[in-house]
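Note that this is a trimmed complex: some chains were dropped, and none of the rest were shifted.
Should a chain be cited, it is by its letter among A, B and C, assigned in written order, with residues numbered from 1 in that chain.
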């Protein structure tokens, strides 16, 4: 079991339950996944993390599916098993098709490859890529 | 300068020039950035990498801008300065607005945060996230 | 310059200025470092990040200096140049002596070494280390 165990809904404080309720309402599901039940041991962290994620993953200039795929891309680069598993499912629920998943993986793999080539060949940054606050 | 120096167009072999020409034609630019000039020391690598990237970054189920932002997401997670600089510019050229960049950064930062929370709290993967080949 | 440039105090919106003022008051300094001026392009991110950091880095069961050294440890493992530079100075301001810095570095280096030994030798987790929610 997780380091400090899981906080189940029935055992949760009102503060934690309020977050759980909001997670389920926002995601239109009736269960809470282990990540939240683990960090609920720290109610302030639970609340802060959920509110940050809710704000960040909401529709904006980028749609929720694109954001979810970005989440998968980072999780794969970091070799985070839990995050790969959970965010892949989330992305699928938001509409990621198998074809989109395949292209996502291909880009992530390629980026990890060329990241090391540029480091290993000690490539200097081109003047053209140096920004000057081009807002 | 890069480890093995740069191969400029005027000094390049016909094999390397062919790749350079294709890069410039595909990208509709008239210059070659340092990354390619560095790895051109290994013409087989240059050709293979360019052809892979050309195939992977082409429009598909994901559009080129989304792919470019995924590239940025990975490069930022890996702390690859060159790749961050070059792919941020590429994404901007493909239409990434400042607002999109900001949302991209917020997601990448958040993912790096929760990746460590799930690892640090030693969270087990929920049964619901275990895949069974749901094609 | 940073990707979207820096937001200087004189050019900042009231919303951003309020965060800047709080940073300076909290840290008892009269300047804002580049990190904040860069992410101030996204006022929501600026506010959220500052409030999270302020809450997280405040005295608690761990004192601020210990927290700052943990920040350095992570930044060094991630090879983040900016963060190493800034948090090393912050730790020094909070009382980190040269001797403490040296011991911090030795631990970080050692941990990075044994992390790879345990991965490379494919060491299974001992039953004794598997948690059962030992609160």
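The criterion applied here is as follows: contacts are C-beta pairs under 8 Å (C-beta built on N, C-alpha and C of every residue); 3 or more make two chains touch, one makes a residue touch a chain.
Since we're looking at a predicted model, the values are computed, not measured.
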{"item": "Oligomeric state of the whole complex, in copies, if 3 are shown", "value": "6"}
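The working rule: only the chains that are shown with their structure count from here on.
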{"item": "Classification of the chain A:chain B interface as same or different, half of numbers criterion", "value": "same"}
{"item": "Innermost chain by mean C-alpha position", "value": "A"}
{"item": "Separation of chain B from chain C, taking each centre as the mean of its C-alpha atoms, in whole Å", "value": "27"}
{"item": "Centre-of-Cα separation between chain B and chain A, whole angstrom", "value": "19"}
{"item": "Residue numbers of chain A (touch at least two other chains)", "value": "1-4, 41, 52, 131, 134-135"}
{"item": "Footprint of chain A on chain C - complex, ascending", "value": "1-6, 41, 44, 48, 52, 55, 131-135"}
{"item": "Residue ranges of chain A touching chain B (in the complex, touch as defined)", "value": "1-4, 31, 33-35, 38-39, 41, 45, 49, 52-53, 56-57, 60-62, 66-67, 69-71, 73-75, 77-78, 80-83, 85-89, 92, 97-100, 102-104, 106-108, 110-115, 117-126, 128-131, 134-135"}
{"item": "In the complex, chain C residues that touch chain B", "value": "3-4, 39, 41-42, 45, 78-80, 131"}
